[in-house]
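Take this structure, written in structure tokens, and hold onto it; I'll ask about it next.
Only one protein chain is missing from this complex, and each of the others stays in its spot.
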Amino acid sequence: MVPVGWYMALAAALFLIGALGMLLRRNALVMFMCIELMLNAVNLTLISAGRAMNDLNGQVAVFFILVVAAAEVVVGLAIIVAIFRRRATASVDELSELRG
Amino acid sequence: MVETALFVVAALAALGGAVTVVLARNPVYSAVGLLGTLFSVAVLYVVQLAHLVAAVQVIVYAGAVMTLFLFVIMLIGVDKEEKRVEPLPRQRLWVGGLAGVVILFAAGVALFGDFVWVPAAATAVDQNATNGTIQAVAEPLFTDWVLAFEATALLLTIAAAGAVVLAQFKRKRA
Partner (left out) sequence: MADLLWLLIALPLAGALFLHFFGRYVRDPLSGWLASAAIGGAFVIAAIAAVPFLQGGAEPLTIPLWEWMPAIGASFELLWDPLAALMALVVTGVGTLIHVFAIGYMHGDERFHRFFTNLNLFAASMLTLVLAGNYAMLFLGWELVGLCSYLLIGFWYTRTTAAAAAKKAFIVNRIGDFGFMIGLMLVFAVFGTLSFAGVFERAGEELTGGMATAIGLLLLVGAAGKSAQIPLYVWLPDAMEGPTPVSALIHAATMVTAGVYVIARSAPIYEFTPLASTVVATVGALTAIWAASIALAQRDIKKVLAYSTISQLGFMFLAVGARAYVAGVFHLMTHAFFKALLFLGAGSVIHAMSDEQDMHRMGGLRRKMPVTATTMAVGALALAGIPPLAGFWSKDEILAADFARGGWFYFLWIVGLITALLTAFYIARLWVLVFMGEPRWEEGHPHESPRVMTLPLIALAILSVVGGLVNTPFRLGLEHFLEPSFEGVHVQEAPTDWLTLAVLAGLSTLAALAGAGAGILAYNRPRERWRRFEESFDPLWGTWEQAYGVDDLYGRALVLPGRRLAEVTAFSVDSKVVDGAVNGVGRMVRSAGDWARPLQTGFVRNYGVLFLAGALVVVVWLVAGG
């Protein structure tokens, strides 16, 4: 039996890597991928905790997150495509009109 | 025994994939890394008897979402490399600092606190309770959470329609 703590620790590590990746990469698509990474880490956490609590609702929650993540990716990529058409760049640093 | 071995392998693969996502210069490499992580996580799901979720993960996430990613990468031609120099001043400093704080905190909590990962954990693991077969997952899905289910269906529809609108070509009037 693998203690639930190991799963949670792994998920935390994945989440941290995803977060740092989001802050360090400039390419919009790579940033998006890091977001997916974070979502996966959360999913893993939910499954593991649900297993530890003998509750199936953890898996149900993950199911929903999966669906929503898919929808989110669709819309997000559409936005990136629309932006790229205008500016021919996928670097988020170029999108700084809202600076104060 | 088997579980532990599987866990270690899948964990290492997942971490490797994650690191690739972050560190690869070429976005296509990042995509492949993510793919790897997704598969590893699916394995971990199976180990934990979340069969339906694992299947959906592979089909939807690894299958559809990543494909979509790759399409877009190819479409807008950003398979170019990203430069190593960081244009934003002190960004890496901040990020590094944050990461350090997080790790220190985690280490401190794990080693010195009476930290429990899942406070509400049951004392004995009941294999059957969390056996994520289609039937088992479908039951709460269509009874307790049917409203959320319908809502997500709606959400998908809207997302699809929205994506079409956002990304359509604007034809110039002649």
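The chains carry the letters A and B, assigned in the order they are written, with residues numbered from 1 in each.
Assume contacts are C-beta pairs under 8 Å (C-beta built on N, C-alpha and C of every residue); 3 or more make two chains touch, one makes a residue touch a chain.
None of these values were measured; they are calculated from a predicted model.
Checked against the hidden chain, the listed residues B:Val95, B:Ala138 or B:Leu155 yield one contact partner: B:Val95. The hidden chain makes contact, of the residues A:Ala19, A:Met33 or A:Val60, with A:Ala19. The chain not shown here is touched by just one of B:Val109, B:Ala151 or B:Val164, and that residue is B:Val109. Looking at subunit A, the residues touching the absent chain are 19, 22-24, 26, 92-93, 95-100.
Residues 88, 91, 94-95, 98, 101-102, 105, 109, 113, 115 are the ones on subunit B that touch the missing chain.
Here is the rule we use: only the chains that are shown with their structure count from here on.
Subunit B has its Cα centroid 5 Å from the Cα centroid of subunit A.
The touching residues of subunit B, when paired with subunit A in their complex, are 3-4, 7, 11, 14-15, 18-19, 21-22, 27, 30-31, 34, 37-38, 41, 44-45, 47-50, 52-53, 56-57, 60-61, 64-65, 68-69, 72-73, 75-76, 78, 82, 86-88, 91-92, 94-95, 98-99, 102-103, 106, 117-118, 120-122, 125-126, 129-130, 132, 136-137, 140-141, 145, 148-149, 152, 155-156, 158-160, 162-164, 166-167. Against subunit B, in their complex, subunit A makes its touches with residues 1-2, 4-8, 10, 12-14, 16-18, 20-21, 23-27, 29-30, 32-34, 36-37, 40, 43-44, 47-60, 62-64, 66-75, 77-82, 84, 90-91, 93.
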